[in-house]
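Complex shown without one protein chain; remaining protein chains in place.
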Amino acid sequence: MEIGFIGLGQMGKAIAGRLLGSGHRVRVWNRSPQAVQELVANGAQAASQPAGLGKVDFLLSMLANDAATRAVIVDQGLLDAARPGLIHLNLATVSVGLAKELAELHRQRNIGYIGAPVFGRPDAAAAGKLHVVVAGDPATVAKAQPVIDAIGQKSWPVGDQPEHANVVKIAGNFMIASAIETMGEAVALTRSYGVKADTFLDILTNTLFAAPAYKVYGSMIAVEKYTPAGFPAPLGLKDVRLALTAADANNVPMPFANVLRDSLMELIATGGGDNDWVAMAKVAARRAGL
Amino acid sequence: MEIGFIGLGQMGKAIAGRLLGSGHRVRVWNRSPQAVQELVANGAQAASQPAGLGKVDFLLSMLANDAATRAVIVDQGLLDAARPGLIHLNLATVSVGLAKELAELHRQRNIGYIGAPVFGRPDAAAAGKLHVVVAGDPATVAKAQPVIDAIGQKSWPVGDQPEHANVVKIAGNFMIASAIETMGEAVALTRSYGVKADTFLDILTNTLFAAPAYKVYGSMIAVEKYTPAGFPAPLGLKDVRLALTAADANNVPMPFANVLRDSLMELIATGGGDNDWVAMAKVAARRAGL
Amino acid sequence: MEIGFIGLGQMGKAIAGRLLGSGHRVRVWNRSPQAVQELVANGAQAASQPAGLGKVDFLLSMLANDAATRAVIVDQGLLDAARPGLIHLNLATVSVGLAKELAELHRQRNIGYIGAPVFGRPDAAAAGKLHVVVAGDPATVAKAQPVIDAIGQKSWPVGDQPEHANVVKIAGNFMIASAIETMGEAVALTRSYGVKADTFLDILTNTLFAAPAYKVYGSMIAVEKYTPAGFPAPLGLKDVRLALTAADANNVPMPFANVLRDSLMELIATGGGDNDWVAMAKVAARRAGL
Partner (left out) sequence: MEIGFIGLGQMGKAIAGRLLGSGHRVRVWNRSPQAVQELVANGAQAASQPAGLGKVDFLLSMLANDAATRAVIVDQGLLDAARPGLIHLNLATVSVGLAKELAELHRQRNIGYIGAPVFGRPDAAAAGKLHVVVAGDPATVAKAQPVIDAIGQKSWPVGDQPEHANVVKIAGNFMIASAIETMGEAVALTRSYGVKADTFLDILTNTLFAAPAYKVYGSMIAVEKYTPAGFPAPLGLKDVRLALTAADANNVPMPFANVLRDSLMELIATGGGDNDWVAMAKVAARRAGL
């Protein structure tokens, strides 16, 4: 079988590399050519335009956001070039609205479409250790399972409509952002009484909150290290907005998400646009005059 | 050495029992006699009033809140009856304000005072597996270390003023409440799109949020089990108010804590006063018409 | 001069009627024909489609929202049919984004475009007593001034870009919504102590808050009369979302607006979609168990 891969940013490159490394045939396209050259050097075929991936068995895409996804998949003709029976796994964090729209566009063309966003960072992707959230038509998912298994340590089926996977991913990212804000406020409180951030966080992240989301971001808050950004504030804000937009469509109040958006907007509006989104903790401290 | 123990609620009884079980001499007092009888059956001495514990080497107290602590320790004469040199470890979650006040009252009488609130539930207490947050004069803490080690699997020194420990405990409880609200909102969002609560929480609490705070409360949210309460909403509200009061005193804005207070007040005001505080998730769902 | 008028809802019909009543020649179009017939009976000319208004001197439009505005003005060919030199006054509450987009589309065709949203209800419109917020190229506004004066008791110039008027109108509506929520919370508080809503509101709306926004909505809160809706909750939510969307684009945190959106979503999600938006006060009371 042949796998097409579109979108070779940090995550995409790592996943495509993983597929090549485990012996799959992979045909790639990317807007900028450098990442393509690296993968070609490792055995990938290169397509000169998105439509050049229309004949593969499985198409995987990992594009930056809704706009890039729409541009490459729909506007540049890839969907029209796709052969009936092709199965497209969209690994990106896109909006629930776009997921629904894409599902319909694929259905009209007899192309399979699976929502398959992932949890994990590039190093996990390179090692095939991602967690893949999967949603779509069960028969289609069954056919794609070998591909899913090739990129993830575990797949988590969440429903038979592709957007089910996206809302899970979006809600998960909201939970990470909430963990950051939570630590930011807790540290502002304890610091105001003279307890150091690392003293406080060391306790909590090794006991009740001994989980990756808290350990990773807690360690950054403890040393107040906010640049260079692993995940820049504007991307974090984009994700929080995805949650709020999805919630808005169903009239779901999310007061925590409101706070998160405001903290990230304040961070960016006051010069922190190049900070990691964990710098929400800096905003919490600043509000308290710390 | 002789240990005095005051406040034999669920937690207090478990800790006192642990001390007896590991061979310590323990003298107890409690407002209601039943718990006293149980411990006497296991070898404890009983005092007929709080002041009867004034001659012990170490006094441990685990009283329900500020009012009970003040009533028993100060108003009923225990402090006045205490011999100079006695060391009092206050295990309860009391306000920062009361901690400061007690520290001063002990200092005036040459009695040691250590803030020593604990993380852990009664079963952990019975097994000596608590995490003990410790703050106070270092020399005093050093003398009390054997007692601290007898009740906890680990002690976490956080400062040389007793209230340092209380603010850490209060901030930790705030983090737990935030985790609950976070899951409540995330589940409301995903449920509104047709993803079941347990499907969603199973993923997150086994990956990025694989930590006790999320697992314990996530499992309750997944099955919407809010009664009988392990930790009733009014106690949760009390703890959130401790955080807000401590923050208020230092002008530290905590927007998440505001949301938590409002959710818990709404829960209680609308008939959920007998629910576990995790029922904040029910409030989040109800606001969305779920 | 001839005036074209598009969008004959309650407000549009009243304004067009006012223009006819003061002796202007008016040519109208509306999606549903009934309102057209009423105005024709009063002397208006009817166009069979939007493009039929392309030759007037001044085009006034009062369409329900962004989608309707885009559909009628752009998609159905009116803009393409408009003669160069025509001046379009958009009276509707549209988004800042659409205002910018329309300004550009008009500029490309040498058609004047003025943002001219209004404050006031249908009875004020019928009497020519609206307040008209005006923004656009000063020379264009000067030419349109007689038309503006015909519909309003006063015009308020706020800038030379049409969207300036829209952001003012959007911010004004946000202020009304905030006044409602403010009264809702204040009444919940005072009612919880046994003070009746009308007793409380009578004082405030006749002293410090003796202004139309408070008097109109305060009188509805005092008698808990939320249906039939003068301004239904979903329209209010639309307006609050316009504020949040405009704020989002510029990274402006608006914590009050967040609360408003959540209250309106909760109102609608729990069955109050047919209520007036002033029923936010009912939500505030319900949260307190009142």
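As written, the chains take the letters A, B and C, and residue 1 is the first residue of each chain.
Criterion: a residue touches a chain if its C-beta (ideal position, glycine included) is under 8 Å from a C-beta of that chain, and two chains touch if they have at least 3 such contacts.
These numbers come from a predicted model, not from an experiment.
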Touching the hidden chain, out of C:Ala51, C:Val74, C:Leu105 or C:Ala171, is C:Ala171
Where C:Leu19, C:Met254 or C:Val278 are the choices, the one touching the absent chain is C:Met254
The one residue from C:Phe5, C:Phe200 or C:Trp277 touching the chain left out of view is C:Phe200
The listed residue (C:Gly21, C:Gly159 or C:Gly273) that touches the chain absent from the view is C:Gly159
It is residues of chain A that touch the chain not shown, namely 255, 262, 265-266, 269-271, 286-289
Logged for chain B, residues touching the omitted partner chain are 241, 248, 250-255, 258-259, 261-262, 265-266, 268-269
Note that chain C touches the chain not displayed via residues 96, 119, 131, 133, 156, 158-159, 161, 163-164, 167-168, 170-172, 174-176, 178-179, 181-183, 185-190, 192-195, 199-200, 202-204, 207-214, 243, 246-247, 250-257, 259, 262, 284, 287-290
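Heads up, the rule we're going with is that only the chains that are shown with their structure count from here on.
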Top of the farthest list for chain B, CA-centroid basis, is C
In whole angstrom, the CA-centroid distance of chain A from chain B equals 38
So, in whole Å, the Cα centroid of chain A is separated from that of chain C by 39
Flagged in chain A as touching 2+ other chains are 250-255, 259, 262
